[in-house]
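Just one protein chain is left out here, and the rest sit where they should.
Entry: chain A
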Amino acid sequence: MDVPTTVQTALEDRPVSGAVCLEAGAGVGNTTAGLLAAGASRVYAVTNDPAHASLVHERVARDEPDRTAVLEADVRSLPLATNSVDILTAHGLFNVLPPATLDAVVSELTRVAAPGCHLVVDDYDPLPDTARVRDLFALENAASELADGNPALTFYPSGVLRRLFVGEGWEFDRERTLLDPVPWTNRHLRAHASATRTAASRVPDERGTALAEEADRLAAAIGEESVGTMYSLAFRLPE
């Protein structure tokens, strides 16, 4: 499968070849594919979403059974040994983590990292006030808060994540811009509208219906928008 250029760029200066890797928040498997393409000896693709787990298996792991393991698990509690991973990646993971979970995730990722481990964290800067997609994401967050008590999305500035990991003992290595602007395509917006609808269906009154309808309307009205930036941070755990 094609490895996105964002993933290639984030990994190109990391010693992936021969390394044991963990992709935290495997999504649809793009970074897992990137790690395999870059010569990883083994990739643990972790996701807590059963649909994503089967998708990653189907798209990537099935063709590389000896080098890939798809683990359905919470990133706050990884089924991996302490000090066991050489390269850690989190590509677009943190924006789906509510602020209250950050400490637990950072600490768990640090636990499984071997001395000298490399860490790559790719995510989105907060969107500018003028971005139209902010309204759609706000609706998604409102539906998620009402349904589950947590926001669906939080865009952390790179400095916030940088300080978190440095505070946990990681040495900051570099930051680069992966996307400027970020293309929020029609496909993305429809996916976010759909996520809003799913959360809204758990809101037990007419507010849910209103949120779902407004999300669909907004996604259609915006169509697509290129706005904001995606960054890549790299860290190293001291030997």
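The working rule: a residue touches a chain if its C-beta (ideal position, glycine included) is under 8 Å from a C-beta of that chain, and two chains touch if they have at least 3 such contacts; residues count from 1.
In this text, contacts and distances are computed from a predicted model.
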{"item": "Identity of the absent chain, which is to be given by its UniProt protein name, from \"Glycerol-3-phosphate dehydrogenase subunit GlpB\", \"Glutamyl-tRNA(Gln) amidotransferase subunit E\", \"Aldo/keto reductase\" or \"2-oxoacid oxidoreductase (ferredoxin)\"", "value": "\"Aldo/keto reductase\""}
{"item": "Among A:Pro4, A:Pro98 or A:Pro126, the residue in touch with the chain that has been omitted", "value": "A:Pro4"}
{"item": "Absent-chain contact - pick from A:Ser77, A:Ser107 or A:Thr185", "value": "A:Thr185"}
{"item": "Residue, one of A:Ser17, A:Ser77 or A:Thr177, that touches the chain absent here", "value": "A:Thr177"}
{"item": "Residue numbers in chain A that touch the chain omitted from display", "value": "1-6, 9, 37, 177-183, 185, 187, 224, 226, 229"}
